[in-house]
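Below you'll find the structure I mean.
With one protein chain removed, the remaining protein chains of the complex are shown where they sit.
Chain lettering (A, B and C) follows the sequence in which the chains are written, and residue indices restart at 1 in each chain.
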Amino acid sequence: MFTTARDLFRYNREFRAGILLTGFIVAFAALSFVSPYPPQDTFVVPPDVPPSIAHWFGTTSRGQDVFWQLTFAIRNTMLFGFAVAILSRLISIGVGMWSGYKGGFVDRVLMSINDTFIVIPLFPLLVLFYFVMRDKMSWPLLALAMACLGWSYDARLIRSVAMSLKSREFTQQSVFSGMRTSEIVLQEHLPYVLPIVFYTTMNNMNWSIGLEVTLSVLGFTNIDTPTIGVMIYWANQHTAMVAGIWWWIFFPVLFVVILFIGLFLLAISMNEYIDPRSRLARMGGVRG
Amino acid sequence: MSAAAPTSAVATSAVPERVLTVRDLRAYYRTKYFGISREVRAVDGVSLHVDRNEIYGLAGESSCGKTTLIKTIVRAIRPPLDVVGGSVTFHFAGRDRDIHALSERELEGIRWRHLSYILQGSMNVLNPVRRVRQSFVDFAHRHIGKPMPEFLHQVESHLSRVRLEPATLDAYPHELSGGMRQRVTIALATVCRPDFIVADEPTTALDVVVQKDVLGMLREVQQEIRSSMILVTHDIGVHANVTDRLGIMYAGRLVEEGRTVDVIRDPRHPYTSHLVTSLPRIGDVTQKRGLDGAPPNLAAPPTGCRFHPRCPLAMAACRVEHPPMVDVAPGHRVACWVTAPPDKPVALQ
Amino acid sequence: MSAAVSPLLDVDRVGMTYAVGGLLRRRGVTAVDDVSLRLESGSPEILAIIGESGSGKTTLARMILNLAKPTAGTIRFRGADVIAIRSIRQRMDFMRQVQPIFQNPFEAFNPLKALDHYLFISARRFAGARGRDDFEARADKALHQVGLSLAEVKGRYPHELSGGQLQRIAIARALVSSPSLIVADEPVSMVDASLRMSIVNLFKALRDELGVSIVYITHDLATAYYISNRVLIMQRGKAVESGDARAVLDNPQHPYSILLKSAVLSPDDAGRPMSRAGSARPPSAHSISNAE
Partner (left out) sequence: MSAAGPSQRARPPGGERRAAPLGGDHTTAYAIYVGKRLLQFMLVVFIGINLAFVITHSTPIDPVEQTVATATAFGSTSPEAVEMMRQSLRELYGLGGSPWAQYAVFWKRIAVGDFGPSLSAFPTPVSVLINRALPWTIGLLTVSTLLAWILGNLLGGLAGYYRDSKILRIAGIVAMGVHPIPYYIVAFVFLIVFGYLWPVLPITGGSQMNVQWGWNATFILSVLRHSILPIISLVLVGIGGWFMGMRSLVSNIVTEDYVTYAELAGVNRRRILGAYVMRNALVPQVTGLAMSLGSIFNGAIITEQVFGYPGIGTLLISAVHTGDYSLVIGIASVSIIAVSFCVLVIDLLYPLLDPRVKAT
């Protein structure tokens, strides 16, 4: 596993750029553990100070240091995105593999349900969810709700990989070599499924972080724990733009954009692997 | 034992008109994957010619370079394929034209007017989302130039040559069977009555019964429009029934060439003789022998004659230098130090 | 039963009908219709099933290999009903004795795994091998039966070898469990002509020296004539003619068999005008040899 990552890093441009960008954000988020100011406290520093030596990213109208506040915001946003992605993977891999391998009636039923979740617009439903939950809304609950709604697109991708694997001749050869189904899935098919799972996980993180930012900015989430969206929400509440405190909004937007592009580059770097033909070409398998 | 040269029923003109001349052609695949650059010598010095109204068969196994050769002949070059040397000259409308020297416009002018192509009868040779008529209009209308109704009428009468109804033009490719699709392709390739047709494994994807039927039609149409043709297939049986002359390719080079009946009845190159004798036939149960070893890796081909690692007659010279093509009988050439040494004088009939 | 010991394989009036079409337009397409064949256990033989694409020969092979359940008739292997196999143990027992060979050697091996991986697993599961050197010994023995050795194969990947070699390794893998029946679905159609005969001779050797019976599925009459004891010709799901290979193929009776034989393009036709009405032009004689 490690060697493929090393190869990827050396030869795959998108992967290298993606790792660098995302790595930078993760390192920045890690700084939150050494932050001198606890995240919830306000008015610990003089408010509305533009970026300076003392406060690199300046301070907010609520007397918080933007730099350290941002470390917490990025960390929480990434954790949230990661949680939603992992939760939704369980459903999309389950549905995708089951309907891909089983085929027939199961496949038809699962896929028609799956297609409905693809078509249904999720934002109004999430807003409805917040509306009825109001202050009972907590981050884990929101993560669960988004995971239950955001798995369908990826399930279809995973299903197509599973279906093509099932019909490959080497799968039959493995069956007649005495391998049990679990062994076949783990040893023979996993190398083909992993790239698609990684690709969809990165995309799902982008999707869930995007939605989190949107909901938080509108105030539809628990606005006490700092996340990127919540920071922008408070900046809007204090009409930061009109008051000329541009840094309160500029740095969160900049960092989350870097995160999006980093995750996106990681996702498309997998494209070359989802199509086994190019992997064979890379292994020098080009027949004369 | 070469069959007595039958007197030809067709009055041959003094010198048969040579439509295609290929001289010492070289085309390599140059690829660079993760820092390792590889050069695969798919076509490494091939010379051949095809006369008017003659079908030249090209046989050889997988990765022997026959498909690359015809891609280079029709200039269907796409990286990583690269033409390294030699020339391909066609004789169209009275003028000799080196296809690799033509401009894009000139090339577009001769494609399908003088030079057409029949692809392997795979599933999607024709545009899957358009009706068959559209292919005829796109490929041939600009050359035939008549007003549309008249052009379509000519196409319909041409279709009847391959026993297809005019309604076939309204069908979508997925509605036709494999045999019908291949007959449409033949009609398409011959509607402009081109001087030269290249057929790449035209019947390999078809069943035996349909294959014989389609080959018969291909031969019929070819004779009617007196065009020359190169027919590429690994199936010696197809060559025996269709082609006039036959070239055997091995690892990027021609190893034997001559009239089909001579090459099959009296093979001189050890590889050809193995190929022909090892084929099972109905009614013959004598023990057949497989060739040991494997086709050479064209990225690092063996030195000298590339067949020497698998050749039962191999001797010292074979490992050092490529054997030249030598005439062993009228129109029958072989590249082998053992069976066709260049110094032995050949009695010219 | 009359025979002292039950037949190796008894396919009795087997049929397969697929349901095709969406919910509204369901119609059954019959792929195999009332086919019977029998292989005795005492005398190993090669039975060739000949037919064009769509004749149902591959569906029949899949049913014999218990990869598809027939919708009619029964299939018995050594007296036991193949369709009734349920438990893992029964299935493993069946697979130890009945092994498949696939058509496309390049597709039969996972391109991302080394070739010896399949040999070792078969050794472990079917030949009761324990420990690494036991696997290697068992694999080496099987590879020698096909003219190869473990040294040539160990650690190599499928794209490094030719079609012929890959097909030999596939046969070796099947031999690891010393099966009594091999079902080969068009095993040589993707292999180069020059290597084809070595594989076909290999099948003859399996029958003569190892006593393995082989169901050989093909559309190529010539190889069927060369190696099989008996043939069964199928057309659109039905068995139209069967019997001793030489007798049937030398002078077929059923019109379809006659048509199939006449459609075979043999190398010996060179020089003779094609048997079709449109006679081939006699080869153009060249007055002057064109020495190049």
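Please note the rule applied: contacts are C-beta pairs under 8 Å (C-beta built on N, C-alpha and C of every residue); 3 or more make two chains touch, one makes a residue touch a chain.
Source: prediction; values computed, not measured.
Checked against the full complex, the candidates A:Tyr199, A:Phe220 or A:Trp234 give a single residue touching the omitted chain, namely A:Phe220. Which of B:Gly178, B:Pro202, B:Pro270 or B:Pro296 touches the hidden chain is settled by the complete complex: it is B:Gly178. Only one residue from A:Tyr37, A:Phe82, A:Tyr153 or A:Phe198 touches the chain missing from this view: A:Tyr153.
Residue in contact with the omitted chain (choice from B:Asp138, B:Glu224, B:Asp284 or B:Glu321): B:Asp138.
Residues 74, 76, 107-112, 116-117, 119, 122, 124-130, 134, 138-139, 163, 165, 167, 170-172, 174-175, 177-180, 207, 209-210, 213, 216 of subunit B touch the missing chain (whole complex, contact as defined above).
Although one chain is hidden here, its contacts on subunit A can still be listed: residues 112-113, 115-125, 127-134, 136, 153, 206, 209-211, 213-214, 217-218, 220, 232, 241, 249, 253, 256-257, 260-261, 263-264, 268, 271.
The working rule: only the chains that are shown with their structure count from here on.
Note on connectivity: the fewest chain-to-chain touch steps from subunit B to subunit C number 1.
Ranked by number of C-beta pairs in contact, the top chain pair is B-C.
Of all chains, the one whose CA centroid is most distant from that of subunit C is A. Centre-to-centre spacing of subunit A and subunit B amounts to 54 Å, using the average Cα coordinate of each chain. In terms of their C-alpha centroids, the spacing between subunit A and subunit C amounts to 49 Å. Of all residues in subunit A, those touching 2 or more other chains are 284, 287, listed in ascending order.
Under the contact definition stated at the top, not a single residue of subunit C touches 2 or more other chains.
Residues of subunit C that touch subunit A in their complex: 65, 67, 88, 92, 95, 99-100, 102-104, 107-113, 118, 121-122, 124-126, 157, 159, 170, 173-174, 177. Interface residues of subunit C, counted against subunit B in their complex, comprise 52-53, 161-165, 192-201, 219, 221-223, 225-226, 246, 249-250, 259-271, 274, 276, 278, 280-292.
Partner subunit C is touched in their complex by these residues of subunit B: 3, 5-10, 12, 15-16, 47, 49, 51, 53-54, 61-62, 207-209, 211-212, 215-216, 219-220, 223, 234-242, 244-245, 259-261, 264-265, 271, 274-276, 278-285, 287-292, 294-295, 325, 327, 329-331, 333, 348-349.
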